[in-house]
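Only a single protein chain was left out; the remaining protein chains are all shown in position.
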Amino acid sequence: MSLEIENLVMRFGGVVAVNDVSLNVKPGMIRGLIGPNGSGKTTIFNVVSGYYKPTSGKVSFDGKVISGLPAHQITALGFARTFQNMRLFKTMTVLDNVLVAMGHHCKTNLWQAMLNPVAVQREDKMLTEKALHLLSLFQIADYARERATSLPYGHQRRVEMARALATDPKIVLFDEPAAGLNEKETEWLSETLLKIRDSGITIFLVEHDMKLVMGICDAVSVLDYGKKIAEGDTKTVSTDPVVIEAYLGKEEDL
Amino acid sequence: MDSMNILSIFIQTLVGGIGIGSLYALVALGYSMIYRSMGLVNFAHGSIYMIGTYFGIIWYRGMVMGLQVPYPIAFVIGVLLNAILGLILERIFRPLANLDLMLMLLGTIGLGYVLDNLAVIIWGAEGFAVNSPLPNEPIVIGGVALLPQMLLLITGSALLMVGLNVFLAKAKIGKAMRAAAQDRETASAMGIPVNTTNALVFAIGAGLAAAAGILAAPIVYVNPAMSAAVGLKGFAAFILGGAGSIPGAIVGGLVFGILEAISAGFISSAYTKGIAFVVMILVLMVKPAGIVGEVTVDKV
Partner (left out) sequence: MKNTFKVILLGVGALVLLVFPLVAPNRYTVHIVNMAGIWILMSLGLNLAMGYCGQINLALGAFWGVGAYTAALLNTRFGSPIWINMPLGMILAGITGALIALPMLKVRSHYLALVTIGLAETINIIMVNEIWLTEGPLGISAIEMPELFGIPIDGAERFFYLVLICVVIGYLVARQIVNHRIGRAFIAIRDDETAARAMGVNVARYQVLANALAGVYCGVAGVLYAHMSTYISPDIFEFKNALFVLTMTMVGGMGSLAGSLVGGLALPLTQEWLRAIKSWQLVGFGLAIMIVVLFMPGGVVGLTQKIEQAGGIRLPWARKQTEGKPVAEEKLEMEGPNVA
């Protein structure tokens, strides 16, 4: 059940955002994807999760080619993702945000929705219990009935993670989950990511917080200007002169 | 019917289409300029066009204190009065520009209701035909018969469009308008009075609509209901050309007018309106941002 990205190229007009990148994410691992801003990390996520059709190259999961499939089908195959800017459903409660992601658990159809309120109620109760359980794992069950976007920022991140897990994924793509979190929250995040991995869910992580990346990733790939410039375990990567060079020119993150 | 005859009928139809198309284009320019500078889709613009037409024609027809005014003077009065109306309306529209599309839609429609029904109260719902100030005999050039008023409409509109483009490119205030259209915040930080430019945009849009209406009045029937009919087509032209684009509005208007004329003349007069809409929908399906517009990549 590994995710394979082969010779991926993504071009927007004249701009090459991703240039011939190949990498894989093996089951049960945390694969980090790092690189300076604009190096193509999120673009890769957008291709993998079905928002962009690659210019060339392919993405396969479990031996099946998934690049080019619409996003909702890719989700159904066992992918989940989070977004840099979270994208919580802004008028919904925390609970409903999670329930949306549990659509695949809903067995009742339109006709039953209209004609069989009892079945719907039963299903709703079952789903709500499941969702509340999930929320309690993220310690936000108390806020279930609050509007998601009214929560403090750190809690909104938790809602987003719970929502991603509610789709029952085999692999989760986290896009800068630590952005905007304070030190304590980041610590909680790294523990949680490890817990998620230990429960058997593969993680593909884009992150700027190097301490977090180096602390939890099993393997890291480094992008610069859309090209993969280094790959390996955290130690190899963090001492690679090419990587240091790429970062020193632009940022002080490392 | 010999081929010469068909050709001359075709040219006649084409000219008619260009004439009505220029009317749509001038109305579309109003939509377009306001959208560009304020981000506002002004669904009341059809009503502004209708009011502007009345503002000019009432003088020409001696409806104001029996005062019969020559057509050119009535034209100028109408354009000026409507420009002033535009200035006033801009004040009312200002808060709408920051709202969500649905509310904007409804707010401007609400204002359109008000203008339309005020027109009915003041001038009656009946409407009237307007005599052309020019001779009614068609001018025949190489077997093609053309109405003088139609030629006036086409040349007048062309002059207005050229004038507008020169104004936007050359005049200081024109440049300020373009800057404000591109980036409101930066423009206002650079000391460009954004509200004043917006007001001016509104005034120009309303003036153009009045000009188009007064030029076309002897060809079309004048009544309050034309706000919806022409307003909708001007809006269609604005969308078809690519919302916010000045050349797009002109192209869109002409394309729409020609399409209508050709479909009325050669396919089915009953389905004129329908065919034009169907083509418009097809264009949008292929180019969702209009003929001239560019689609921006969805931000994920």
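Per-chain numbering from 1; labels A and B assigned in written order.
Here, a residue touches a chain if its C-beta (ideal position, glycine included) is under 8 Å from a C-beta of that chain, and two chains touch if they have at least 3 such contacts.
Model, not experiment: these values are computed from the prediction.
Q: Looking at A:A17, A:A101, A:M161 or A:A178, which makes contact with the chain not pictured?
A: Per the contact definition at the top, the residue touching the missing chain is A:A101.
Q: One chain isn't shown here. Among B:G30, B:G112, B:G174 or B:P218, which residue touches it?
A: Of the listed residues, the one touching the omitted chain is B:G112.
Q: Spell out the interface residues on subunit B facing the chain that's missing from view.
A: 39, 41, 92, 95-96, 98-103, 105-107, 109-118, 120-121, 182, 228, 232, 235-236, 239, 242-245, 248, 270-271, 273-274, 277-278, 280-281, 284-285, 288-290, 292-296, 298, 300
Q: Of the residues in subunit A, which ones touch the absent chain?
A: That gives, for subunit A, the contact residues 49-51, 70-72, 75-76, 80-81, 83, 87-93, 96, 99-101, 103-104, 106, 108, 110, 113-114, 117, 120, 124, 145, 147, 163-164, 166-167.
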